[in-house]
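A single protein chain has been removed from this complex, and every other one stays in its place.
Read from first to last, the chains carry the letters A and B; within each, the first residue is number 1.
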Amino acid sequence: MLFKLLDLAGTFAFAISGAVAARQKKLDLFGIITIAYMVACGGGIMRDLCIGAIPPAGLVDWRYLALSLVASMLAIAVYPVLQRLDHPVQMFDALGLGFFAVFGAHKALAYGHNVQVAIVLGVVSAVGGGAMRDVLLNRTPLILRKEIYASAALLAATLQVSGEQLELPADWLPWFGIVLCFGLRYLAMRYHWNLPRFPRGNG
Amino acid sequence: MLFKLLDLAGTFAFAISGAVAARQKKLDLFGIITIAYMVACGGGIMRDLCIGAIPPAGLVDWRYLALSLVASMLAIAVYPVLQRLDHPVQMFDALGLGFFAVFGAHKALAYGHNVQVAIVLGVVSAVGGGAMRDVLLNRTPLILRKEIYASAALLAATLQVSGEQLELPADWLPWFGIVLCFGLRYLAMRYHWNLPRFPRGNG
Partner (left out) sequence: MLFKLLDLAGTFAFAISGAVAARQKKLDLFGIITIAYMVACGGGIMRDLCIGAIPPAGLVDWRYLALSLVASMLAIAVYPVLQRLDHPVQMFDALGLGFFAVFGAHKALAYGHNVQVAIVLGVVSAVGGGAMRDVLLNRTPLILRKEIYASAALLAATLQVSGEQLELPADWLPWFGIVLCFGLRYLAMRYHWNLPRFPRGNG
């Protein structure tokens, strides 16, 4: 139950981030809904295609599409409110990030795939939708350029996979990854942590 | 028979729109053929991956590739003629749009998927190739920014899915969606209808 709530809260935060970005790029109504839905479900769809979960969950479950529609309506109707709520939305986004990474890794293991597949696809579940948003909005994905974002998802996916290998109890294991991912992401936003980048010209 | 003709006419119109856009962006011979093929088949390939129709029909049927080659040759050899024929090409494109949306939705239902999957994948079949073209040509997809295009496909897919749910007779049901999609698209082009867009700064 709490898990389902977390899933929907994370999806909603992802959809809002997509709808806001689409509105800023002046897309039309269809474009805003599409980008919102894609951020919310794109990563999970990529994961499901790779593990053979056909059709992808993001297409089957009407709640994801419904949440994307609501997020789009909010981005259209109460944009200034959303901007004022930027901080809570980012908090939900960080929760969703950890949840999707943990759940994605778990689903890949449950389909019988190996440790590496699970970790990579956990990260893909969490950040794939955002990367698709940036590609469609014609910019190099933010997650490849700065911020500790994908790395937090990598941490969560790795913890989940390691825990399942060690057969830690399934009722609290997921929280471990979700909370640490959330904490890392919170600190990275608070103190503007970035991964290292390197000058262009010389080593 | 008429259906197969419609499929090939729509594919050809899609391929021509791809080849012309690729030539305008000064791609080389391989680039023109690739973009033509991708506009013609990209949406259907995405749909087939999501419904588990492996290998995708766009890869298996040599006629799609052949039509893409012919469209590319035309875009190279008789470009000014194509520009003069812009209006008929857009008519075929609108026919193809409706056909692909209806056929894509029908195929998803035939593979046993639910109503939502069928509608979303009907739209993806119809507009996915064009979106891939725009991503490769490094611009935000036109369908997300303006024109009633994807919305016409959405109408066609929804009509088809509703009709199949109501078990309307399969011999004239598809025409319903195709004709209404074509009509909406025609009126949108004729009178420059757009979906609403929203100012960037305030709600």
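Keep this in mind: a contact is a pair of C-beta atoms (placed from the backbone, for glycine too) under 8 Å apart; a residue touches a chain by one contact, two chains touch by 3 or more.
Not measured: the values here are computed from a predicted model.
Interface note: of B:L8, B:L27 or B:L180, the residue touching the hidden chain in the full complex is B:L27.
By the touch definition given at the top, subunit B reaches the unshown chain through residues 22-32, 34-35, 45, 49, 54-56, 59-60, 62, 65, 76-81, 135-138.
Within the complete assembly, residues 49-52, 113-114, 116-117, 120-121, 131, 135, 138-141, 143-146, 150-151, 154, 194-198, 200, 202-203 of subunit A touch the chain that is not shown.
One rule holds in what follows: only the chains that are shown with their structure count from here on.
If you average the Cα atoms of subunit A and of subunit B, the two centres end up 29 Å apart.
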